[in-house]
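Here the complex is missing one protein chain, while the rest keep their positions.
Note that the chains are named A, B, C and D in the order they appear, and that numbering of residues resets to 1 at the start of each chain.
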Amino acid sequence: MKRYMYSVLLLSVMLITWEVMARLVDVSFILPSPMQISIKLWELKDVLLQHHLPATFAVISLGLAISLVLGIAIAIAMHYSKVLEQALYPLLITSQTIPIIALAPIFVLWFGYTIWSKVAVTILITFFPITIGMFDGLRSTDKELKELLQTFGLTRSQIFLKLEVPSALPSFFSGLKVAVPMSVIGAAIGEWLGAQSGLGYFSRRMMTQFDGAGVFAPIVILSFVGIVLFIVVLIIEKYFLKWRKK
Amino acid sequence: MKRYMYSVLLLSVMLITWEVMARLVDVSFILPSPMQISIKLWELKDVLLQHHLPATFAVISLGLAISLVLGIAIAIAMHYSKVLEQALYPLLITSQTIPIIALAPIFVLWFGYTIWSKVAVTILITFFPITIGMFDGLRSTDKELKELLQTFGLTRSQIFLKLEVPSALPSFFSGLKVAVPMSVIGAAIGEWLGAQSGLGYFSRRMMTQFDGAGVFAPIVILSFVGIVLFIVVLIIEKYFLKWRKK
Amino acid sequence: QSEGSNDKEQNKYHKMTLMLDWYPNAVHSYLYVAKEKGYFEEEGLDVEFQFPANPTDPLSLAAAGKVTMGMYYQPDVIQAVANEGIPVKAVAAVVRSPLNHIVFRADQPIGNPLELEGKKIGYPGIPLNETIIKTIVENSGGSYEKVDMVNVEFELGSSLVSKKVDAVVGAYVNHEVPQLKSEGHDVGYINPVDYGVPSYYELVAVTSEKTWEKEQKEIEAFWRAARKGFDFMEKNSEEALQILLNQQDEANFPLNKDVEMESINILLPKMKSELGFATQEKSSWEETANWLKDNGLIEEVPNIDELIVNILP
Amino acid sequence: MDKQHDYALQFKDVSFYYNPPQSILDKLSFHINKGEFVSIVGASGTGKSTIFRLLVGLEQPTEGSIFLNGDRETNRLGKVGYMPQKDLLIPWRRVAENVALPLEGKNRDYNKQFVLNRLKDFGLEDVANKYPHELSGGMRQRVSFLRATLTGSNLLLLDEPFSSLDAMTKLYMQEWLLEQWNETKSSIVFITHDISEALFLSDKIFVISDTPIQMIEEIEVPLKRPRNRQQLDEPSLINLKNELINRFKMKVT
Partner (left out) sequence: MDKQHDYALQFKDVSFYYNPPQSILDKLSFHINKGEFVSIVGASGTGKSTIFRLLVGLEQPTEGSIFLNGDRETNRLGKVGYMPQKDLLIPWRRVAENVALPLEGKNRDYNKQFVLNRLKDFGLEDVANKYPHELSGGMRQRVSFLRATLTGSNLLLLDEPFSSLDAMTKLYMQEWLLEQWNETKSSIVFITHDISEALFLSDKIFVISDTPIQMIEEIEVPLKRPRNRQQLDEPSLINLKNELINRFKMKVT
C-alpha cells in the first residue's frame, strides 16, 4: 500500500528516536526502549496471552455485549415512544458531558473484585455511543421513503425491518467504532481499580515492580486488541454496507 | 421548557429511587444517598470550591489550551502538506483505536506530582478529537466554492481565512464538543494517578476514608464543570454559526 | 518592593520535597513538628511534603529525581534495587520494625495463620505482602496455594468492612486497626514477626543516587532537623500530635485524635534507637535481604554498603 | 360501500386541513375516468401534492369521501400506484428488490420470475442486479415507475416525476411514459409545472388556481393520439399554451 508509506516511515523514525533516546537516558523503569519492550513481550508472552489476555477479553466482550443489547433496546424503545425519547434522550446527551468515569471506583465497592466491576466500567463507557448511534440512525430514516412504503401497504414491522434498521446501520456502526476502542480503555481502567488478572492489572502491577518494559508490554497487547476489534467492526460494517462501495 | 418536562420527571424519579434505596441499604460508604451527598457538598463547599476546583480547572484549561494550539497547528499543516497528511493522518486515526490512556501512569514518572502530569493526560485524551475535527473541517471545504474564489482573484491566504476556516468551524466545534467532557475525565484520571489537590484527587482520597458522600461530592462538581464547559462551547459555536439558525 | 524581598527570603532556603509513604498521620508527627517549630528553616531548608497517589510513587519518584526523598519500605527498597537496578540509596530508618499486620474482622477471628487457608486476603498490589502471608502460613505448616490473594490497591479498610475480603495484609497496626475500631468495626490482627517474618524496617527514607551526590549536605541537614523533631515528639507526644492535627485542614486526610494518640503510643518504641533516631544498621538490611532471597523475591543480595548511608547524629 | 359511477377515482365533497383553521381543500369534488391521462397544473403551494397524499391514504379527509374504482375506500394504503417526485429508491436494495417492494407488502413469497419479466418489459433486465446509485437519472425514474405499477392498481399518481431531469432526458422520458401508458391501459394523474409537458402528455389538464381548492377547472387537450411533438407547434396549441402560461406566470421574487 503505497499510500501508507509515509506513515510507516514516520512510525519507524519515531520508534528509532525513542530507542536512541531510551538508550541515552538509560533509566528503563522510566523510559524503556522499544527493543526492551519487545524482549519483555517475548519473555512474558505465555503469561500475558494465556492468562491476562483472556481475562481482559472476557471483560471487553461481556461489556460490549451488554452495552449492545441494552443500547439497541433503549434506542428502539426511544424510537417508538415519544415520551421515552423526551425523557431519556436529554439525559443521555447530558450524561456524556459529565465525567461519569469518575464513578468507576464505586463499582469496586458494589461488585468487589469480580469481573462485574470491570464490566460495569466498560458498559458505562461504551453504552452511550452505541445507544445514540442506533437511535440517531433510526431517526435518520428518510421520511418520504417511509411514507412511500406505507403507500405500498407495508406493515409497521415490515417497514422497521426493511427500511428503518438498514437506515440505522451507518450511524450504528459509527457509534460502534467509537465504542470499541472505549471498551478496551474501560476494561483497562476497571482493572487498575481492582483486579487479580488482566492486562491492565498486569501493567499496573509491573509499575509497582519498577519494571518499565513490563508496564508497556501489556499495553502493546491491549493496543493490539483495540486495533483487531476495530478492524473486525470495519469488516462487519463493510459487509452490511457493501452496497455503498463502487 | 416543556420539552424537557419528561427528562426532569425521570431524573427526579431516579433521584428519589436512589434516596429510598440508599436509606434502605443504609451503608453510606458504599451507597450514599443524594441527600447525604448534598449535605456533604454543602459542608465541603469552601474547600472544594476554593482549593480543589481551581486546581482541577487549571489542569483542564491548560490541557485544552495546549491541545487546541497543537491540534489546530497540526491540522493546518496536514491540510497544506500532502506528505504530512499521508504520514500523520493514519497514525492519528490508529492512535484512537488503542488505549493510549493506559500510558497515563508513565507521565507521573516523567513529570512528578506537578500539574504537568495531569495536563499531559488531558492533552493525550483531547488532542485527537480537536485535530481530526479541524482537519476534517478544512478538508470539507467545498471545492467548487474554492475554485470560484480563485476565479475572483482571491489569494491563497484570503481563501484560507474567508472560506476554509469558516468551512472548518462546524466540524471543529463537533470535535471540541467531544474534547471538552474528555478534558474533565482526563484531569480526573490524571489526579487519581498523582496529585495533591484537585477534585479527582479528593474523591479518590475520600474513598480511603470510607466516606461515600465525600467520594460523590467532588464528582458532582466535576460533572457541573463538564456541563458548564460544554454549554460555553455551545454558546461560542452558536455565535460563530449563527447564520445557520432560522 | 516587598515582593522583591520575599523572593530573596525564599532564595535563602534550599527547596526540598519529601514524599510521605501515605497521607500524614502520627508516624509523620516529627516531620510536622520540625516544620512548625522551624527546625528545617534553621538548617536553611524549605521542605514540602507530598502524599502518594500510588503506593510505589515515593520510591519511583525519588528514583526519578522528581522528589528529593521518599518514605518507603525496607523490603521493597531491596527488591527494587536488586531486581530492577533502581538507582536509590536509603538514607534513614524511621520505623524499625513491621507495622504491617494481618487484619481481620473480629466476627470471623483468625487465631492462627493456618486459618488463612481458603480465605480471601486483600493487599495493596505489593508482592511483598504475598511473601509475608506465604512465610507465616508456611511457618505454621499451611499451604500458601490455598490462600486467595486479591489486589485491592489502597482500599484496604473499605474492602475489609464491606466484606469483599476476609482479611487484609498491608494494613498498619498503628493506623487501620485503631481507625476501624473507632468507627465501630471490631477487628483483630496478627503480627507477622511472631510467625517467622524478620523484624524489618517498616519505613525508611530513600533518595536517588544522583540526588545524594548533589544534595548530600542538605539531606544530612534535613535529618538533623528531623531528629530535633523526633526528640520533641518523644517528650511532648500530645503537643506533637496537636501540631500534626493543626496542619490538617479539611482538604487533607481528616484525622481522629484518639486514633492518632494510640498510634503514637504504638509507634514511639518502634522508632526509638539507642544509636539515635533514623540511624541504620547494616545487619537489619542483610537479614531482610536474605529473607527475600530465600523466598525468591530477589536473586542476589545487593551490595548493602552501596545501598545505605548511615547519617549519624 | 356506496357503489358510484365507474370512475377510476372520485373525490366527493372532500375537505382537508393540516392545521385546522387553514383549509387546503374545501368541499372539493372531481373524478377521473378509467384509462384517462390527466395532468394537474397550478402554482406552488396550492395543494396539488396534498391531493395525492389523500389519494394514497397518507392523509384522511376531514370531511367527504374518496372513491376508488367506484368503491368508497377508507384504507387506501397499498391500493394506489404512487410515484413520488424524487425517485426514492432504497439505496441498499438492488433494482429488482426495489421494484418488488409493493409485492412484499402483500406477500412475502412473491414470484421472483414475475418481477424479472416486468423488468424485461421495461427494458431494465440488464440493471436488475445493480444498485440505484449505479443508474442514471432516467433509469431510476423508470425503476420507480415500474415499481408504482406493481401495486397492481390501475391508477397511477405521478408527482412531478420529471422535474429534476435535464431537458433532453425529460423529452425522452415523456415519450417512454406515453408508451407505457398505452400498454398498461391504466389511468394516470400527473402533477407538473411544465405546461408543454402537460399538453403533450394529457387528455385533460386540471387547473388549480387558489387555496383552499374549491373547484378544479378542466381543460381538454385538442389533440388526437398518437401524438408527436411537432403538433405542439400548431397555432391552436401555441395559443392554448400561452394562455395557460400567462395564467400561471406566478410572481417570482
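Note that in this section a contact is a pair of C-beta atoms (placed from the backbone, for glycine too) under 8 Å apart; a residue touches a chain by one contact, two chains touch by 3 or more.
The structure displayed is predicted, hence computed values, not measured ones.
Interface note: of B:I66, B:L154 or B:V178, the residue touching the hidden chain in the full complex is B:L154. Touch with the hidden chain on the side of chain D covers residues 44, 136, 138-139, 163, 166-169, 171-173, 193-195, 229-230, 233, 235, 238, 242, 245, 248-250, 252-253. Interface residues of chain B with the unshown chain, by the touch rule above, are 142, 144-145, 147-155, 158, 162-163, 166, 241, 243-244.
Here is the rule we use: only the chains that are shown with their structure count from here on.
Placing every chain at the mean of its C-alpha atoms, the farthest one from chain D is found to be C. Spacing of chain B relative to chain D, judged by their CA centroids, is 53 angstrom. For this pair, chain B with chain C, the centres built from the Cα atoms lie 37 Å apart. The distance from the centre of chain C to the centre of chain D, with each centre set as the mean of the Cα atoms, comes to 87 Å. Shared contact sites, meaning residues of chain C that touch two or more other chains, fall at 54, 60, 64, 155, 158, 162. Listed for chain A are residues 29-30, 105, 109, 204, 207, each touching two or more other chains.
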